[in-house]
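Note sheet for the following structure.
Excluded from the complex is one protein chain; the other protein chains are retained at their positions.
Our next item is chain A:
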Amino acid sequence: MNLRRVTGFAIAAAAAAVSAPLAAQNVAITNATLATGDGSEPVENATVVVQNGKIVAAGPGVAAPAGMAVIDGTGKWVTPGLFAAMTQLGLYDVDGVPNSNDSSGGRSIFSAALDVTTALNPASQHVSVTRGGGITRASVFVGPSSAIFGGQGAVVDLGADPNMVMRPRAFQVVTLGESGGRIAGGTRLAAQAAFRNALQEAQTAVGKTDRPADALLNRPDALALVPVVRGEQPLYVAVERAADIRSVLALRNDFPKLDLVIVGASEGWMVASELAAAKVPVIAHALDDLPTSFEDLAATQSNVGRMVRAGVKVAVGGLTGGTGDQARNSKQFAGNLVALNKLPGATGLTWGQALATISSVPAEIAGFGGKAGVLKPGAVGDVVLWDGDPLELASAPVKVFIDGVEQPTDNHQTKLRERYRDLDTSQLPKAYEW
């Protein structure tokens, strides 16, 4: 197979319409430094083989099958496509332009029933920009606004095709700290009461067509919480303070089946052993180290490292916007956790662990353990070829494959870059350069 021709076709097709499905290709990348994403350290002179959209082999002893297109990865690195946990990719174009922003339910009378898959836009520039940064999968959540429940998030891929959704209604989101308190009426007490009532109403809503006279939830919201209270749908709980994390863990006394994931957890290191014992994973911001409010007084960049050391499953996530917290910078955040190892008194991660916090671990938390965020046989064919150490600031993807399909690299930003490579307008205005 002529790789160049296939690649050229893929880019041309994407430029033409984006709607035409791109072809998966069978390809081997050889002689690269390989990091599988499973927490192990990178190995040199390794090969990855992608066939029929899946990983079929990855490792130093792997040979490219005869006749398969080969990309020479000498001097380059290969990782799985990165997994960005808790993003809002596909839900907004410009944060500050409300009409373009579907990242919360706004003033809706519905909350838990909201379903992000109904609004996802794979053509959003943020999807292509993020994909260009080596992120191939993500969880997408809807932020709580009119009620403590945000709604049902999805797991998506960032491929340049019309279908983003890998798993719809993959998790429910609730906020129970300061922000939950504000939404619920002013205090944490109100948030906790609202939460408990909602789950109790869900327990009694099944099979009934009428709502009880004293019901506070509408029917769609109550029904949306049924899989949560049954433990069939993970519940992502946003809290920061150590005491709040404990109070979330205690919810299982009353609702024993809850499949909990803590989101935020700036003070998670203070309750790390409890989180580990409860087997509750965490999606944390890697570098929060300021007492932004009274619920994260003990925030430190060592938070992730300390939780991992205590046995907590921790993903780095929550990079939701276009400012400092961009999903495409998750590799920078992970790299900083490695930097902590050289800082006396700090607790960092090994390089392999750090990569895992943005690849295999968030995929596991999202329900795709062994299937995404990792280079092992049977996993999705998401492969990123980097021009250097992927966690290093200078490095960037050279090629990105999703399900074995090489992805287009152009977007609004790359077009602007090329248009303004020079500022010559002597012959025609810039508007004619495209």
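Please note the rule applied: a residue touches a chain if its C-beta (ideal position, glycine included) is under 8 Å from a C-beta of that chain, and two chains touch if they have at least 3 such contacts; residues count from 1.
Here is the rule we go by: contacts and distances are computed from a predicted model.
K.L.:
Could you check which of "Amidohydrolase", "Sugar ABC transporter permease", "ATP synthase epsilon chain" or "Peptidoglycan glycosyltransferase MrdB" matches the UniProt name for the chain that's left out?
P.N.:
Result for the unshown chain: "Amidohydrolase".
K.L.:
Out of A:A66, A:A394 or A:L428, which touches the unshown chain?
P.N.:
Within the whole complex, the residue contacting the unshown chain is A:A394.
K.L.:
From the list A:N121, A:S293 or A:T350, pick the residue that touches the absent chain.
P.N.:
Missing-chain contact among the listed residues: A:S293.
K.L.:
Of the residues A:S40, A:S108 or A:Q125, which one touches the chain left out of the display?
P.N.:
If we include the chain that is not displayed, A:Q125 is the one touching it.
K.L.:
In the full complex, which residues of chain A touch the absent chain?
P.N.:
Residues of chain A in contact with the hidden chain: 93-97, 125-126, 129, 242, 267, 270, 287-294, 297-302, 321-324, 326, 328-329, 332, 335-336, 338-340, 342-346, 391-396, 412-413, 416-417, 420-421, 423.
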